[in-house]
Each structure stands twice: as C-alpha cells, then as structure tokens.
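With one protein chain held back, the other chains of the complex are shown just where they sit.
What follows is chain A.
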Amino acid sequence: MPPVLVELLQFLFSGLASGAIYALVALGFALIYNASHIINFAQGEFVMLGGMVTWVLLSQGIDLPLAILGAVAVTMVAGLALEKLAIERARDANVVTLIIITVGAGIFLRGLTSVTLGKDLHALPAFSGNAPIDIAGATLMPQSLWILGVTAAIVVALHVFFHYTVVGKAILAASHNPLAARLVGINVNVVLLLSFGLSALLGAVAGILIAPITATHFEVGIMLGLKGFAAAILGGLGSGPGAIVGGLLLGVIESLGAGYISSDYKDAIAFVVILGVLFLMPRGLFGKRGTERV
C-alpha cells in the first residue's frame, strides 16, 4: 500500500479507538439527558473514577478483571448517590439548577479523588499486552481492539435493553412523555436513578478502557467529559445512534486534524466541532425531528 494510505489508515485506527471512548461518554450524556433534560457535567468524573479506582485496586494486588468490576461498581455507586442525594432532593428545581448541581458534584468527585488517591499520573497495564498488530502496514494496538470490541458489545447490549425489555421501554416512555409515564404507573424516580447508574457504568467502562493508552489522573475526566459532550452535540443531544456516530466521527476528525494539521490543535478540534454544529445545525446529525399527529 502506498505510504499515504498507510498513514491515513493509521490515523483512522487511532481516531476510531478514541472515538469509541467519546461515544461511550456521549451515550452517558444522552441517557441522563433523555430521562431528565439534565446535562450531567459529572459524566467526565465517572470516566476518571473508572480508571483511578481500577488503578487503586490493582495496586492492592487485586487481579485486573476483579479490579475492573470493583471500579465499575464503585463508580455506579457514585452515580446512584449523586442522583439519590443531590438530584432527587432538588427534583422540583429547574433544569439549570440541576445542571449546576452536577457541575458541583464533578468538582467534589475530583477533589475527593485528589485528596484520597493523590494527584499522580497512573498507567494501567494493557489488557492483553503491547505487541502491535500489523494491518496493511499500519499498526493497531491490542488495547484499541479491546476498546472497539467492548464498545460494540455495549452498544448491542443497550440496543437490546431499550428495544426488548419492559424496563428499557419504560425509560424511553418516561423520557418521551413524563406525565403519561407517571399515569401508567412508571416510577419516574426509579427511571432517573437507573439512568444515572447506567451512565456511571458507561463512563467507568470508558475510563478503564482508555487508561492503558493515555494513563489516568484525577483531572482526566475534564477533557474526556468535554469531548464526550462535543460528540453528543455533534450526534444530536439525546440520540443514542447520534452519540455513537458523533463519538466515532469526532475521534476520526480529531485524529486526522492532529495528523495532517498539527497535534497542537488536537484538543481544540472538539470545540471547533461544537461551535460549528451549534452555528450550522443546532440539532446535530440525529437530533429530534418529531413525527407526531395531534
């Protein structure tokens, strides 16, 4: 293959891997947004907690699979606690107030982590070694395959959950019409609690998958959260498919931008994307267009 194409392929590989992470974070935003119209600015902290708690458990001599499970569980508890202790108690406040609560929760979780676990950078070991795989001259790290595979599995699981289970449909129903949901007997507080728990799970998984590549740190959630938010905006806030496509697209754009323009601008690209979407198509790629007769 000509070197130009190999280079392109290389950029695509790394773009898709980070894009899958953004997609997971964006799905977390979409879940909570749909259930409550809250934009959860603590989503990035879920990502951070996933990586940091895995590192702590590993450093205590616990095996990687168990450490991962433990970290996901701890993050989910944090997500459920955020909903139960802060959001649910202020449920009658307006959405902006609730969003500010999530900003506060994010700062709190960052602070708590830096005080208890320190401010150092920690790398997790790659799940299955660091021997690069050669594909048509471009190299692919085994961890990237883990990222893509796990993300794909989660997307399938979410699809099944929302389309084939009563609980999943109840969440969709409550997000579409909260009044009707309450009238048929759906407990909307439980729906909100579930969506925070699920979002925390998605965030934790993203944080654990990316930690072997970028290392983890108490502030790693700020940038990953913002990138996930950019992906959610690009795909159309509240849209599941939008979050996935938006995430992958943002990852690829970022990687091509870093490769062909300058890696100094890598992080700026996400924000250029947010601005571009808001100026040109505020609904994003898959934003809601209603088909409802009244």
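In this text, a contact is a pair of C-beta atoms (placed from the backbone, for glycine too) under 8 Å apart; a residue touches a chain by one contact, two chains touch by 3 or more; residues count from 1.
The rule is short, and it goes like this: contacts and distances are computed from a predicted model.
UniProt lists the omitted chain of the complex under the protein name "ABC transporter ATP-binding protein" (options: "ABC transporter ATP-binding protein", "TIGR00266 family protein", "Sarcosine oxidase subunit beta" or "Glycine cleavage system H protein").
Residue A:172 is the one among A:126, A:172, A:256 or A:285 that touches the chain not shown. Touching the chain that is not shown, out of A:59, A:116 or A:187: A:187 (per the contact rule at the top). The omitted chain makes contact with chain A at the following residues, 166, 169-170, 172-173, 176-177, 179-187, 290-294.
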